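Working notes for the structure below.
Removed from the display is one protein chain of the complex; every other protein chain stays in position.
And now, chain A:
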Amino acid sequence: MSAGHAHKLYRHARTPVHALPPHCKIAAVLAFVLTVVATPREAVWAFALYAVLIAAAAAAARIPVAFLLRRLLIEIPFVAFALLMPFVVPGEQVHVLGLSLSGPGLWGAWNVLAKGTLGVAASVVLASTTELRSLLLGLQRLRMPPLLVQIASFMIRYGDVVTDEMRRMRIARESRGFTARGVRHWGVLAKSAGALFIRSYERGERVHLAMVSRGYTGTMPVTDDTPATRTQWTYAAALPLAALAVCLTGWTLT
(Lines give C-alpha, C1' and ligand atoms only; values in the text may rest on other atoms or scores of the structure.)
Protein backbone atom coordinates (compact mmCIF):
# COMPACT_ATOMS: atom_id res chain seq x y z
CA MET A 1 0.00 0.00 0.00
CA SER A 2 2.84 2.33 0.76
CA ALA A 3 5.84 1.34 -1.31
CA GLY A 4 5.87 2.49 -4.90
CA HIS A 5 2.32 3.68 -4.72
CA ALA A 6 2.35 6.84 -6.79
CA HIS A 7 -0.39 9.41 -6.42
CA LYS A 8 -2.23 10.96 -9.32
CA LEU A 9 -0.42 14.25 -8.94
CA TYR A 10 3.00 12.71 -9.40
CA ARG A 11 4.50 12.34 -12.87
CA HIS A 12 7.23 9.79 -13.02
CA ALA A 13 10.31 10.67 -15.05
CA ARG A 14 14.08 10.58 -14.71
CA THR A 15 15.17 14.19 -14.67
CA PRO A 16 17.60 16.19 -12.54
CA VAL A 17 14.61 17.77 -10.79
CA HIS A 18 13.15 14.39 -9.85
CA ALA A 19 16.54 13.23 -8.60
CA LEU A 20 17.02 16.07 -6.14
CA PRO A 21 16.53 15.17 -2.47
CA PRO A 22 13.02 16.14 -1.36
CA HIS A 23 14.00 18.48 1.45
CA CYS A 24 16.15 20.53 -0.94
CA LYS A 25 13.16 20.87 -3.25
CA ILE A 26 10.73 21.83 -0.50
CA ALA A 27 13.13 24.44 0.87
CA ALA A 28 13.76 25.80 -2.63
CA VAL A 29 10.05 26.11 -3.45
CA LEU A 30 9.30 27.76 -0.11
CA ALA A 31 12.15 30.25 -0.56
CA PHE A 32 10.99 30.95 -4.11
CA VAL A 33 7.40 31.64 -3.07
CA LEU A 34 8.57 33.85 -0.20
CA THR A 35 10.68 35.86 -2.61
CA VAL A 36 7.76 36.23 -5.01
CA VAL A 37 5.47 37.43 -2.23
CA ALA A 38 8.05 39.96 -1.07
CA THR A 39 8.37 41.53 -4.54
CA PRO A 40 6.73 44.95 -5.02
CA ARG A 41 3.68 44.64 -7.25
CA GLU A 42 4.63 47.63 -9.38
CA ALA A 43 7.58 45.67 -10.82
CA VAL A 44 5.47 43.94 -13.46
CA TRP A 45 8.46 42.70 -15.42
CA ALA A 46 9.77 40.87 -12.32
CA PHE A 47 6.72 38.60 -12.33
CA ALA A 48 7.29 37.82 -16.00
CA LEU A 49 10.84 36.77 -15.11
CA TYR A 50 9.51 34.59 -12.26
CA ALA A 51 7.16 32.92 -14.70
CA VAL A 52 10.10 32.25 -17.01
CA LEU A 53 12.02 30.73 -14.06
CA ILE A 54 9.12 28.42 -13.15
CA ALA A 55 8.67 27.46 -16.79
CA ALA A 56 12.36 26.60 -16.97
CA ALA A 57 12.08 24.42 -13.86
CA ALA A 58 8.98 22.71 -15.29
CA ALA A 59 10.80 22.14 -18.59
CA ALA A 60 13.78 20.65 -16.75
CA ALA A 61 11.36 18.31 -14.99
CA ARG A 62 9.67 17.53 -18.34
CA ILE A 63 6.22 18.47 -17.11
CA PRO A 64 3.86 18.98 -20.08
CA VAL A 65 2.44 22.47 -20.38
CA ALA A 66 -1.15 21.15 -20.54
CA PHE A 67 -0.67 19.26 -17.27
CA LEU A 68 0.67 22.35 -15.53
CA LEU A 69 -2.14 24.56 -16.83
CA ARG A 70 -4.81 22.05 -15.85
CA ARG A 71 -3.48 21.97 -12.30
CA LEU A 72 -3.55 25.75 -12.18
CA LEU A 73 -7.37 25.62 -12.36
CA ILE A 74 -7.42 25.07 -8.58
CA GLU A 75 -7.18 28.80 -8.00
CA ILE A 76 -10.33 29.68 -9.93
CA PRO A 77 -12.30 30.71 -6.81
CA PHE A 78 -9.70 33.31 -6.04
CA VAL A 79 -9.55 34.51 -9.62
CA ALA A 80 -13.25 35.30 -9.29
CA PHE A 81 -12.52 37.19 -6.10
CA ALA A 82 -9.64 39.08 -7.71
CA LEU A 83 -11.82 40.07 -10.65
CA LEU A 84 -14.29 41.65 -8.25
CA MET A 85 -11.64 43.85 -6.67
CA PRO A 86 -11.46 46.61 -9.31
CA PHE A 87 -15.16 47.22 -8.72
CA VAL A 88 -15.26 47.36 -4.94
CA VAL A 89 -12.01 49.04 -3.96
CA PRO A 90 -12.38 52.79 -3.52
CA GLY A 91 -9.80 55.06 -5.07
CA GLU A 92 -9.18 57.07 -8.22
CA GLN A 93 -11.11 55.73 -11.15
CA VAL A 94 -9.56 54.74 -14.43
CA HIS A 95 -11.53 54.00 -17.58
CA VAL A 96 -10.79 50.77 -19.36
CA LEU A 97 -12.98 49.63 -22.26
CA GLY A 98 -15.80 51.89 -21.12
CA LEU A 99 -15.78 50.49 -17.59
CA SER A 100 -14.98 52.66 -14.63
CA LEU A 101 -12.52 50.75 -12.49
CA SER A 102 -10.51 51.79 -9.49
CA GLY A 103 -6.76 52.04 -9.86
CA PRO A 104 -5.82 50.54 -6.48
CA GLY A 105 -8.32 47.76 -7.11
CA LEU A 106 -6.64 46.87 -10.38
CA TRP A 107 -3.26 46.80 -8.66
CA GLY A 108 -4.69 44.63 -5.90
CA ALA A 109 -6.21 42.19 -8.36
CA TRP A 110 -2.96 42.00 -10.29
CA ASN A 111 -1.02 41.44 -7.08
CA VAL A 112 -3.18 38.53 -5.93
CA LEU A 113 -3.43 36.98 -9.38
CA ALA A 114 0.29 37.15 -10.18
CA LYS A 115 1.58 36.01 -6.80
CA GLY A 116 -1.12 33.40 -6.34
CA THR A 117 -0.58 31.89 -9.78
CA LEU A 118 3.19 31.74 -9.32
CA GLY A 119 2.74 30.11 -5.91
CA VAL A 120 0.38 27.49 -7.32
CA ALA A 121 2.73 26.81 -10.23
CA ALA A 122 5.67 26.31 -7.87
CA SER A 123 3.66 23.91 -5.71
CA VAL A 124 2.55 21.99 -8.80
CA VAL A 125 6.15 21.57 -9.95
CA LEU A 126 7.06 20.30 -6.48
CA ALA A 127 4.13 17.88 -6.23
CA SER A 128 4.57 16.46 -9.71
CA THR A 129 8.28 15.76 -9.29
CA THR A 130 8.27 14.39 -5.75
CA GLU A 131 6.72 11.17 -4.58
CA LEU A 132 4.43 11.37 -1.57
CA ARG A 133 6.63 9.26 0.61
CA SER A 134 9.75 11.26 -0.11
CA LEU A 135 7.78 14.47 0.30
CA LEU A 136 6.97 13.39 3.85
CA LEU A 137 10.57 12.31 4.44
CA GLY A 138 11.68 15.71 3.22
CA LEU A 139 9.34 17.44 5.63
CA GLN A 140 10.72 15.29 8.43
CA ARG A 141 14.30 16.22 7.51
CA LEU A 142 13.29 19.86 7.56
CA ARG A 143 12.58 19.34 11.28
CA MET A 144 8.83 19.09 11.10
CA PRO A 145 7.73 17.27 14.29
CA PRO A 146 7.82 13.49 13.68
CA LEU A 147 4.32 13.02 15.09
CA LEU A 148 2.94 15.49 12.57
CA VAL A 149 4.77 13.70 9.76
CA GLN A 150 3.32 10.39 10.96
CA ILE A 151 -0.20 11.82 11.04
CA ALA A 152 0.27 13.18 7.54
CA SER A 153 1.62 9.88 6.29
CA PHE A 154 -1.34 8.00 7.77
CA MET A 155 -3.71 10.48 6.21
CA ILE A 156 -2.10 10.04 2.79
CA ARG A 157 -1.87 6.28 3.16
CA TYR A 158 -5.46 5.78 4.19
CA GLY A 159 -6.98 8.66 2.29
CA ASP A 160 -7.78 6.43 -0.66
CA VAL A 161 -9.10 3.68 1.60
CA VAL A 162 -11.49 6.05 3.37
CA THR A 163 -12.54 7.69 0.12
CA ASP A 164 -13.25 4.28 -1.38
CA GLU A 165 -15.31 3.39 1.66
CA MET A 166 -17.33 6.54 1.10
CA ARG A 167 -17.77 5.61 -2.56
CA ARG A 168 -19.02 2.15 -1.62
CA MET A 169 -21.55 3.68 0.75
CA ARG A 170 -22.73 5.96 -2.02
CA ILE A 171 -23.14 3.00 -4.37
CA ALA A 172 -25.02 1.15 -1.65
CA ARG A 173 -27.34 4.12 -1.19
CA GLU A 174 -27.92 4.53 -4.88
CA SER A 175 -28.55 0.87 -5.50
CA ARG A 176 -31.37 1.14 -2.99
CA GLY A 177 -32.96 3.90 -5.02
CA PHE A 178 -31.70 6.89 -3.06
CA THR A 179 -30.83 10.12 -4.79
CA ALA A 180 -30.03 13.18 -2.76
CA ARG A 181 -31.98 16.06 -4.19
CA GLY A 182 -32.22 18.67 -1.50
CA VAL A 183 -32.04 19.63 2.13
CA ARG A 184 -34.57 16.95 3.02
CA HIS A 185 -32.03 14.26 2.28
CA TRP A 186 -29.27 15.65 4.46
CA GLY A 187 -30.18 13.31 7.28
CA VAL A 188 -29.29 10.25 5.23
CA LEU A 189 -26.03 11.78 4.01
CA ALA A 190 -25.10 12.87 7.51
CA LYS A 191 -25.73 9.35 8.78
CA SER A 192 -23.35 8.11 6.10
CA ALA A 193 -20.79 10.66 7.25
CA GLY A 194 -21.25 9.48 10.84
CA ALA A 195 -20.81 5.86 9.80
CA LEU A 196 -17.73 6.85 7.84
CA PHE A 197 -16.28 8.51 10.93
CA ILE A 198 -16.90 5.46 13.07
CA ARG A 199 -15.36 3.17 10.46
CA SER A 200 -12.32 5.44 10.08
CA TYR A 201 -11.84 5.71 13.84
CA GLU A 202 -12.18 1.97 14.36
CA ARG A 203 -9.76 1.35 11.50
CA GLY A 204 -7.34 3.70 13.25
CA GLU A 205 -7.65 1.61 16.41
CA ARG A 206 -7.03 -1.60 14.47
CA VAL A 207 -4.04 -0.07 12.67
CA HIS A 208 -2.62 1.00 16.00
CA LEU A 209 -3.01 -2.49 17.46
CA ALA A 210 -1.38 -4.01 14.40
CA MET A 211 1.52 -1.59 14.75
CA VAL A 212 1.92 -2.25 18.46
CA SER A 213 2.02 -5.98 17.81
CA ARG A 214 4.89 -5.32 15.39
CA GLY A 215 6.88 -3.39 17.97
CA TYR A 216 5.71 0.20 17.51
CA THR A 217 6.59 2.44 20.43
CA GLY A 218 5.59 5.82 19.13
CA THR A 219 8.31 6.53 16.59
CA MET A 220 8.77 5.27 13.08
CA PRO A 221 12.20 4.04 12.02
CA VAL A 222 13.82 6.07 9.27
CA THR A 223 15.27 3.59 6.83
CA ASP A 224 16.75 5.68 4.06
CA ASP A 225 18.31 8.72 5.61
CA THR A 226 20.80 9.99 3.09
CA PRO A 227 21.76 13.60 3.63
CA ALA A 228 21.92 15.87 0.60
CA THR A 229 25.31 16.74 -0.79
CA ARG A 230 26.56 20.24 -1.28
CA THR A 231 26.13 19.93 -5.04
CA GLN A 232 22.48 18.98 -4.66
CA TRP A 233 21.83 21.95 -2.41
CA THR A 234 23.49 24.20 -4.97
CA TYR A 235 21.29 22.86 -7.77
CA ALA A 236 18.18 23.30 -5.67
CA ALA A 237 19.21 26.79 -4.63
CA ALA A 238 19.49 27.94 -8.24
CA LEU A 239 15.75 28.72 -8.50
CA PRO A 240 15.32 30.78 -5.30
CA LEU A 241 18.65 32.57 -5.80
CA ALA A 242 17.68 33.64 -9.31
CA ALA A 243 14.33 34.77 -7.92
CA LEU A 244 16.07 36.68 -5.14
CA ALA A 245 18.20 38.50 -7.70
CA VAL A 246 15.05 39.48 -9.60
CA CYS A 247 13.37 40.60 -6.38
CA LEU A 248 16.30 42.76 -5.30
CA THR A 249 16.44 44.37 -8.73
CA GLY A 250 12.73 44.99 -8.46
CA TRP A 251 13.15 46.77 -5.12
CA THR A 252 16.00 48.93 -6.35
CA LEU A 253 14.25 49.92 -9.58
CA THR A 254 10.85 50.84 -8.14
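By definition in this document, contacts are C-beta pairs under 8 Å (C-beta built on N, C-alpha and C of every residue); 3 or more make two chains touch, one makes a residue touch a chain; residues count from 1.
Assume contacts and distances are computed from a predicted model.
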**Message:** Since a chain is absent, check the UniProt entry for it and pick the matching name: "TIGR03943 family protein", "Cobalt ABC transporter", "Alpha-ketoacid dehydrogenase subunit beta" or "Branched-chain amino acid transport system permease protein".
**Reply:** "Cobalt ABC transporter"
**Message:** Among A:24, A:85, A:101 or A:137, exactly one should touch the missing chain; which is it?
**Reply:** A:85
**Item:** Residue among A:20, A:124 or A:228 that touches the chain left out of view
**Value:** A:124
**Message:** For the chain not shown, which residue from A:13, A:37 or A:83 touches it across the whole complex?
**Reply:** A:37
**Selected residue (touches chain absent from view) among A:161, A:222 or A:245** = A:161
**Request:** Pick out the residues on chain A that sit against the missing chain.
**Result:** 7, 9, 26, 29-30, 33-34, 36-38, 41, 71-72, 74-75, 77-78, 85, 88-91, 104-105, 107-109, 111-112, 114-116, 118-124, 126-127, 132, 135, 145, 147-148, 150-159, 161-163, 165-166, 180-183, 185-187, 189-198, 200-201, 203-205, 207-208, 211-212, 216-218
